[in-house]
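With one protein chain removed, the remaining protein chains of the complex are shown where they sit.
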Amino acid sequence: MSAAAPIPALSVRALRAGYPGGGDIVRGISVDLAPETILAVIGPNGSGKSSFVKTLAGLLRSREGSIEVTGKEVTNLSPARRVRAGLAYVPQEANVFRNLTIAENLKLAVEFLRGRSGVGPAQEADVLAMFPEIARQPKVLAGNLSGGQRQMLAFACALVSNPEVLLLDEPTAGLSPKFVEETMQAVLRVREAGVTVLLVEQNVAAALRFADEVMVLVAGRKSCHAAPSVLSGADLTDLFFGGASA
Amino acid sequence: MIAYLSTLVVLVSIGVLVGLALNFQWGTAGLVNFGVVGFVALGAYAVALLGPHIGWFAAMLCAAAVSAAVSTILAFLSIRLADDYLAIVTIGFGEVVGILLLNEDWLTGGALGIANVPRPFVSLVSAAHYDAVLLGFALALVALTFVTLEILVRSPFGRALRAVREDPIVAGALGKPVLRLRIRAFAVGGAVMGLAGALHAFYLTYIDPGQFTSITTAYAFMAVILGGRGSNTGLLVGAGSIMTLLEATRFLKDALGVVDGAQLAALRLGLVGIGIILLLILRPQGLFAEPRKRVSDFFPDDDVAADRSAAAARTAPAWAVDPSVPSFQHCESEVSSRES
Partner (left out) sequence: MVGQLIVDGLATGLLLALPSLALTVVFGILKFPNFAIGATLTLGAYAAWVANTFLQLPLFAAGAVAALVVAAVCVLSDMLVFARMRDAGSIVLLVASMGLSLVLENICRFAFGNATRNFDVAIERPIRWHGLRISHEQLTSAATVVVCVVLVQLVIYGSPLGRAMRATADNPILAAVRGVERETIVRITWVLAGALLAIAGVLAGLDRAVDPLLGWSYQIPAFAAAILGGLGSPFGAVVGALVIGLAEELSVLVLPTNYRQVVSFAIILVLLMMRTQGLLGAKAVRR
């Protein structure tokens, strides 16, 4: 073990969570994310991937455990406060305000971030440079954009808050293969810009191609956390279609 | 004593009838009706206008029929609307009925109303014993309505309504004629409200527009919420308790000498409001609520619903119970060895 280990961008300890009135869906997950890493979270239907990421974002209250963003505890913060602490989230659906224009979506994404460092016109310019298609048409209503364009806008809005960690919930869901490629390229650019990314993905092939690390969730628990190369096709078949457990 | 008991029972019966009707429309079929008082008024006026000509029984049936007919028309026009909008339309309806009653003097007597409403069975007994008769009549009417509605609720019609209430899309896919079912449910409720209006007219023998205010609607909602939407037994308890409490508070006037009549009325109405709010906060599901069901529970034989439930069962992870981790233990060491 090295003497001065860098502070993980995201540190999750023994996290438990579930919907009110129901049992635990997230059943004690612990994971550390080194800075500027892309972690893909994969798992079968019902394994709790989406709930896990919602708990990290603050949309689902955690029952036990802790979450830290670059050393700052965010476990009991509201979603709005977590953004200010550097944790940005892009939901799977409904991830832009359809009744607001592109410009208004972007403005809103920065207006309520009191105290967040690095937010400002320079950051906005950098982000818009990454997504030129969005920058071109500020007055268009977000609801009138195509699915792929909305995805880009959603990314941009999350990024203008200068996050440390970006949570993405199935960013390629419902996109054509061309857009899947574009989206994952955008994720790579985001990582190059210094952001740590945690993404939930149903598209296992894409996840394995682009991610630095992969975490497999089964029934609310972490069953594996490794480099993509470690997971073979047979392992995944076992995992996803039963038979892996004793 | 009998006179007082008769009054109480009749007033409670009217409240119960209105509550049962709303319970059928809202509790069973999921249709919000904020114009309850309008339909009650229609029944009362029908009896008052037709009674002297065709006798109390025929008039009572007409009251139910008129109210059911108007319900059908209103439902036909607005049944496709979402809940919020249906509520708005029905409240508008209630107001319009009030305006019509007040202004169409040639028919309704305007603000003066109509007097000399014939009463059921009045020729059978002497005036001294009539209170007991009316009491019995009211109870019989309530019992008959209760039984009829219970039968309806448990019938295929009732099951279909509840399925439509829970999930109109699936119910529609199963071939249930959603709109027609809703219109019929609205009409049935309307008919019972007409009967309540008839009883109201029989009891008072003199009706005017001022007797029909939105408070009636508020009482009905309170009773249904208290009793638990959909449960007729609960409604009996709910409506019974509310009406009894309200009638009992009439006598507060003597106890609370400090307040005058208008203030006492305000106090009672304000308490109704607080009651509604408290009920919704503390016990929104009521006393005897229906347990939540899935559409497939109503139609165990239908394929679509069965398929849907089976599909839902399939995606639940079969291995969820076993806490042991599958054979990837070597994964962890890979990552930590990269980090050190």
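As written, the chain order gives the labels A and B, with residue 1 at the start of each chain.
Everything below uses one rule, namely that a contact is a pair of C-beta atoms (placed from the backbone, for glycine too) under 8 Å apart; a residue touches a chain by one contact, two chains touch by 3 or more.
Note that the structure is predicted; figures quoted are calculated from it, not measured.
Colleague: May I ask which residue of B:V32, B:M60, B:A75 or B:L134 touches the chain that does not appear here?
Modeller: Counting the whole complex, the residue in contact with the absent chain is B:V32.
Colleague: One chain isn't shown here. Among A:N76, A:N99, A:Q185 or A:T237, which residue touches it?
Modeller: Checking each option in A:N76, A:N99, A:Q185 or A:T237, the one touching the absent chain turns out to be A:N99.
Colleague: Looking at the full complex, which residue from A:S11, A:T37, A:S161 or A:T183 touches the chain that isn't shown here?
Modeller: Candidates A:S11, A:T37, A:S161 or A:T183; residue touching the omitted chain: A:S161.
Colleague: Thinking of the whole complex, not just what is shown, which of B:I2, B:V96, B:V125 or B:A143 touches the missing chain?
Modeller: B:V96
Colleague: Take the complete complex as the reference. Which residues in chain A touch the chain that isn't displayed?
Modeller: Its contact residues with the unshown chain are 57-59, 78-80, 82-84, 88-89, 91, 94-100, 104, 107-109, 111-113, 157, 161.
Colleague: Could you please point out the chain B residues that touch the chain left off the display?
Modeller: 32, 34, 77-78, 80-85, 87-89, 91-93, 95-96, 99-100, 102-103, 168-169, 215, 218, 221, 225, 262-263, 265-267, 269-270, 272-277, 280-281, 284
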